[in-house]
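Of the protein chains in this complex, all but one are displayed in their positions.
As written, the chain order gives the labels A, B and C, with residue 1 at the start of each chain.
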Amino acid sequence: MRRSLLQSVLLYACVVLVALFTAGPLLWLVTMSISAPTDLTEVPLRWIPSEVDFSRYQTLLDLNDGSGERFLSALRNSILTAGGATLLALLLAVPAAYSFSRRNASMVLLFAFLATIMMPPITYILPLYSTFSSLGMLNKTLTLIVVYTAMLLPFATWLMKSNIDVLPIEVEQAAFMEGASTAYTIREVVLPLALPAIAATAMLSFLVAWDEFFYALIFTNDLSAKTLPVAIADFSAGRVTDYGVIATVGVMATLPPAILAICFQKFIVSGLVAGSVKG
Amino acid sequence: MTSLGRLLFGSAMATLAMAQAASAETKLNALFMSQAAYSEADIKAMTEKFEAANPGVSVDLEFVPYEALHDKIVAASGAGDDGYDVVLFDVIWPAEFATRGFLTDVTDRIPADYTEQVFDGAWTTVEYGGKRYGMPWILDTKYLFYNEEILSKAGISAPPKTWNELADQARTIKAKGVLEYPLVWSWSQSEAMICDFTTLTAANNGKFFEEGAPVFTVGGAKDAVSFMKATLDEGLTNPASREYFEEDVRRVFSNGEAAFALNWTYMNALANDPAESKVAGKVKVAPAPGVDGKSVASSVNGSMGLGIPSNSPHADEAWAYISFLTQKEIQEDYSKLSLPIWKASYDNPKVTEGQEDLIAAAKQSISVMYPRPLVPSYTEVSDILQKNIHEVLLGQADVDAALAAASDRVKRIR
Amino acid sequence: MSDQHILSINNLQKLYGETHVLKDINIAMDKGEFLVLVGPSGCGKSTLLSCISGLTEISSGSIHIAGKDRTHCEPADRDIAMVFQSYALFPNMSVERNIGFGLEVRKVPEAIRKQKVAEVAELLKIGHLLHRRPAELSGGQRQRVAMGRALVRDPALFLFDEPLSNLDAKLRVTMRTEIKRIHQTTGASIVYVTHDQIEAMTLATRIVVLRDGIIQQIGTPQEIYNTPVNAFVADFMGSPSMNLMRGTAVRQDGKIRLSIPTPGGSVLELEDMRTDSSAISEEKRDILIGLRPEAMTDTLSGSRDPGQIADCILDVVEPAGADTYAVINLGGTETIARLSADANVQAGQTVPIRFDLSKVSYFDVDSGARL
Partner (left out) sequence: MLGRRQLREKWFLLAPAMAVLALITLMPLANTFWLSFTDTRISALPTPTHFIGLENYIYALTDPDFQDALFRTLYFTVVSVGLEGVIGVAIAVLLNQQFKGRTLLRALIILPWAVPTIVNAVAWRLIYHPDYGALNSMLYQLGFISDYRSWIGDPMTAMHMVILADMWKNFPLVAYVALAALQTVPGDLLKAAAVEGASPWKRFWSITLPWIAGPLMVVMVLRTIEAFRVFDIVYVMTGGGPADSTKTASFYVYQEYFNYLRSGSGASYAVLVAGISAVMILGYYAAARRQSQGGAA
């Protein structure tokens, strides 16, 4: 259908508005991170930095600097925690999803799975805290990995199930007919077919784990286990007079998930669609 | 996938390597805050000296915002060997921490002659039920900082002696168009606000509790809140004060956007540091004013101590570290952001030089330091007061109703 | 009993919850037979195949394959191979690995495996495709790979689940011939499911017609075609299907006299001299008269049987190349007559039609059973 000039103008006005609304805060965050500290305390603000200053990034990536050390250990912990939990969750979710999809495991059970993560974390935090405390397992990356695994598991199972559902079952039956065991079939036939789904699930799981704050806040207390969100919360509430530093930490913490999200945009759509469009 | 795997594996190995390296020596975990008093750099420097003097002991430093400090100490109390070995705690917590057994009783570790050498106000910071749960480290109270230049611009020659005088001077400054808002405070819904409230209550001879029952609905406490509210209504106080913490106050004051500010010791050095402040050299400090017929000066006990969490497996090393940090010599070396707990230090030129007015103010303020309620449920009492006083400041409730509500709520605490 | 049978199914029942999907199935199949299970969709033919394969657990009854009771065996232990409708090739594996997968799983040494795969590929004329992936193959080639995977293990029994339904019409005919050729050269025993009755007729040595989970008839293609046991089989098998006209029949003078009403109000009268059907008595009764289209021709057709000729109105005329089909309303249904290609007729015309009653079938009006 052809658009009239007025319609076109309106359309592009909307496009620009949406683009500004979406990108504005991000652009400002990046701008802050490279602005001179004095630019950031002008009233009214100076929108274009008087000089471009990347020194904060250098500082944050310097292990010998205090904030650099804090940032880098938090980064390491976040990568370990989110990566470990994603790996573990997938390892458990794939067989479970296969069971739901191909072995008629009850959907009520799957729903019970999902219900567990929908409960507010506040419901679990105290008993978990006491348990880990009595096991001497607080402030350990491993503990967070275990908790995050449980947190990611239902969602990963659900996504994988929805994706396995649409794989051609006959291929698996053929493998069975040919005498392959279930494990062999999953490994040699299902997994290669489900690779895109696994990538999507892994990515979404990683993002969720990367984002988690509440458990990390309570279960970690120092550089050895503290993850980025907690470190950022500390950073931003502490004695930081240069808001650019906070912005820089924010930008750095956003980069990994943002790159993942952009690169795997297609997967997100398919993952989300498989997940939420189909019940 | 493989490169990710390698990355994960690599990091895992690195972590492992770090863990092994650490096992060779005693490693202490120490928790500090990242606001007010000593800077991170100072604490690092002190710690390096300690490590140099104590081979085989290393200290990992953890800095969290004051707002997270209490919860971190509580949450880490369950972390067993992996918790903290040394924690910084606020004057308001020993009652609670002692009751719950989070802190180790160190009464017997403290040399008897220290009792005389350290200010009484400092000792109250670590005491509960006749026992000591740590060493005082930061002897602090809120002082009145004023910008001499602004005052003289408004034709004011002397700093205020009373709170009413302060309000008058602020009116003058505002009326002369020198500043839109002469006063700035840390009145966000936080402990910082309670400290200002306590200072004002002290000035008005107010009380919080009598025989365990809340009495802050009347008298000095009520006057304090009324005064706070009045300065807002009159436009003397920067309205954004209601979302400020101490660091915001320092920033606003350092930018020359306020004539008066109430803040901790550390601001004295920083507001006079040209790298940190636009008003360096124009900043003066005095004890917080008093109230005619009631007080000459006012101050809140905002001291903090260093203690050993009861789950620390390295109590001896932790105590050595605490003793090191709190010793007179170290405190004197780093006395620019935080004044020593030792009476003798206040006559040491190394401490007094360059901050004579602060020392003078401190001598007066420390003697009148007023405690916040020393009850095990202080955290909750404070939260209730914060909420209700904040409502007054935000114009959502009047003083009487808010304080009555707070009182009712405090009585309901279980 | 089952020694001589490659497959014998006894009293097989399959229920899904309350739904009876397969009822009392009994089949005995000889070695080397090409047994086709045919029926409309939902008749249970695929389920039956699935039961034979072991992919589906049966509710009761037994399945013997190659003389052994395999009722509760895993699919892999039934000595069978299956060709799926969608080919079910492993997309991530080469053609060679696809074909050799069963041998790989059974840990057959690689050398032997390669040799066997090569032999089968040779037989199927896909030797040059061994290193491709399924995605790089045409439909027909995939079909051959799927068959190769089945053939390479040389099982006692092959199961084919509508293997040609995904191919286009032309390729289907080619592959049909190919399957027939393979059957003839290898002498394999095959159970083959299809909904296409032409496939069934051309491939089968015997056909099993299923409907609603019940076996209607088992027989050679000729038996099924010429003597369907009921109106359903008659209607289902053959294309165009058998005309089932409603009329009356009565035995008179050793012949059966048939009356079929026409739309015009007149009645078409026919005589069946041959039949010995005892079900038709001297009492006049309503019946379904089954005549194949090729038994209704124009007078030009070269049939030697003079038959009986009656004038009929052609409602629709459909030239179809080799033949011309004409729709004639008889006995309340639209019947189809098969006229010669050069019959110069038009819709609306009244044309003399020759009725050949030598292969007429009679069915009960209510039950549809053959009389």
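The criterion applied here is as follows: contacts are C-beta pairs under 8 Å (C-beta built on N, C-alpha and C of every residue); 3 or more make two chains touch, one makes a residue touch a chain.
The structure presented is a predicted model; accordingly, all values stated were derived computationally and were not measured.
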Of A:125, A:167 or A:191, the one touching the omitted chain in the full complex: A:125
Of B:124, B:217, B:365 or B:379, which residue touches the hidden chain? B:379
Of the candidates A:146, A:167 or A:191, the residue in contact with the absent chain is A:146
Over the whole complex, note the residues of subunit A touching the chain we left out. 11-12, 14-15, 18-19, 21-23, 25-26, 28-29, 32, 40-45, 92-93, 95-96, 98-100, 102-105, 109, 111, 113-128, 130-131, 146-147, 149-151, 153-154, 157, 182, 207, 210-211, 213-214, 217-218, 228-230, 232-233, 236-237, 243, 246-247, 249-250, 253-254, 257-258, 260-262, 265, 268-269, 272-273, 276-279
What residue numbers in subunit B mark contact with the hidden partner chain? 67, 70-71, 74-75, 77, 96, 99-102, 188-190, 239-240, 242-243, 252, 257, 310-311, 377, 379-380, 383, 386-388, 390-391, 393-394, 396, 409, 414
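The criterion applied here is as follows: only the chains that are shown with their structure count from here on.
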Pair of chains with maximal C-beta contact number: A-B
Taking the mean of each chain's Cα atoms, which chain ends up nearest the overall Cα mean? A
In angstrom, rounded to a whole number, how far apart do the mean CA points of subunit A and subunit C lie? 56
For subunit B versus subunit C, what separation do you get between their C-alpha means, in angstrom? 92
Centre-to-centre distance between subunit B and subunit A (centres being mean Cα positions), rounded to whole Å: 37
Touching at least 2 other chains, the residues of subunit A are none
Give me the residue numbers in subunit B that touch at least two other chains, ranges are fine. none
Going by the contact rule at the top, pick out the subunit A residues touching subunit B in the complex. 41, 66, 70, 76, 79-80, 83-84, 87, 129-130, 132-134, 136, 138-141, 218-219, 221-224, 233-234, 237-241
Could you list, by residue number, the parts of subunit C that touch subunit A in their complex? 53, 55, 74-77, 80-82, 84-86, 88-93, 101-102, 105-106, 149, 153
Residues of subunit A defined as touching subunit C within the complex: 168, 170-171, 173-180, 184, 188-189, 192-193
